[in-house]
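And now, chain A:
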Amino acid sequence: ACGKGSLASGGKSSDTLNVVFLPSDSAKEETAARKALTTEIHKATGKKVNVQTTTDYNVAIQSIASGKAQIALMGPDGYIQAHKQSHNVQPILTYSGKSGTLKDAYYHSYIMVPKAQAAKYKVNGKYSLKNIKGKRMSFVSNTSTSGFSIPAGAIKKAFNLKSTDDLAQSGKFFSKVMYGQSHQGSAVNLLKGDADVAAFDDMDLTQYGKFQNDSTKAGAIFKINQNAPAPFNSVRGKSSVAIAAYAVQNEPLVVNKSKISDKDTNKIIKQLTSKSVTNNHLFFAPENAKVRGLFTKDGNTKFVAISDKWYQPTHKILGE
Partner candidate 1 sequence: MISKPEKQLEMMPVAPKVIPKLNFSFRLKDRRRRTIYGVLLLLLLTTALTIPTIIPKGVNLAAATKGLLDNLRIMLLHPAASNTSMTSLLGALVQSISLAFLTTLIGALVAFFIALMAARNLAPRWLIVAVQSCMALIRAIPTILWVLIYSVALGLGANAAVIGLTFHSVAYLVKVYADSIDELPKESLAALRAIGVGFWPLVTQVIVPSVMPSFLSWTFIRFEINFANAVAVGAAAGAGGIGYQLFMASGFYFDFHEVGMIVYLILAFTIPLEIISYQLRTRYIKRSAH
Partner candidate 2 sequence: MLEVKNLSKTYEGGKKSLRDVSFTAKAGEVTAIIGPSGAGKTTLLRSINQLITDDSGQILFDGQNIRELSRRQLKQTRSKIGMIFQNYNLIEPLTTIENVLHGSLARKSTIAGVLSLYSKQEKQEALQLIDEVGLKEFAFNYCSDLSGGQKQRVGIARSLMQHPKMMLCDEPIASLDPRSTTMVMTILRRLADEKQLMILINLHQVDIAKTYADHLIGLNNGRIVFDGQAAEATDRQIEAIYSGVDSLVTE
């Protein structure tokens, strides 16, 4: 009979807000950044804020969907799954790109092949998914939005499959399926020659290499830097080509509407889109900042209010 951890079952009247973090594709947040978020939400609502980090995808989704947590920061795929579980789960904010608007609040998911093999995947002079059947495929993990859900959704559509299950296992659609467990891992699988085709995104790889041309379209060429650190030290200088590229909406901050009042939600939106947050390096850290921020600052990066509608393209590609 000790300790004072909350057993609060949530609910609108509660004076505590639980925020769930799932370290995912983009948010490599650090303690300081999490704390900053706590402070801002507390400032906005006057409520006690609990931030909890889970490494488990399902735990995060179930928490927000069941209302045990009222606010969550998770990848787009996680949001969509949670939304499917409970329509009370709604996105309220995401972060913008350079422009400071939703126009470029995207990152990209690619289906890549080694540069030397790229020609084989052209059909009528255009890159196509047609030839990937039977190849050795590398994904990130089966919960990654840009490293699995989006590309697999696209392949499913292109080949008219019933579900993505067949894409997830060796010996079905692909001769072999492997998981890099991270975008870096998936890229290394490809460049080392363990996989013929790989899915990964751009934002996790920017510190290891550069895009040589328009990175938003099929045909984008990605080259590893000559001084790339581990795990890329054995594939320095190698290049890959995207045979497909998909824009993915940046990840949202979501709330469970049944457990948090609209008033509070609006206060949070207001607070987080304010100038002080925009300029707070703990939220948006410059590329070379010592203390890691929640996100990387690029031009005018800041929080922008959104609704479920903004994720329509992803809803569609995931077939939900």
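Note that a contact is a pair of C-beta atoms (placed from the backbone, for glycine too) under 8 Å apart; a residue touches a chain by one contact, two chains touch by 3 or more; residues count from 1.
Basis for inclusion: all candidates are chains of the complex that A comes from, given by their letters.
The structure presented is a predicted model; accordingly, all values stated were derived computationally and were not measured.
**Student:** Could you work out which candidate touches chain A in the complex, given the options 1 or 2?
**Tutor:** Answer for chain A among the listed options: 1.
**Student:** Which residues, counting only chain A, touch candidate 1 once they are in their complex?
**Tutor:** 3, 5-10, 18, 20, 23, 28, 31, 50, 52-56, 58-59, 62-63, 66, 68-69, 136, 176, 181-182, 184-185, 194, 230-231
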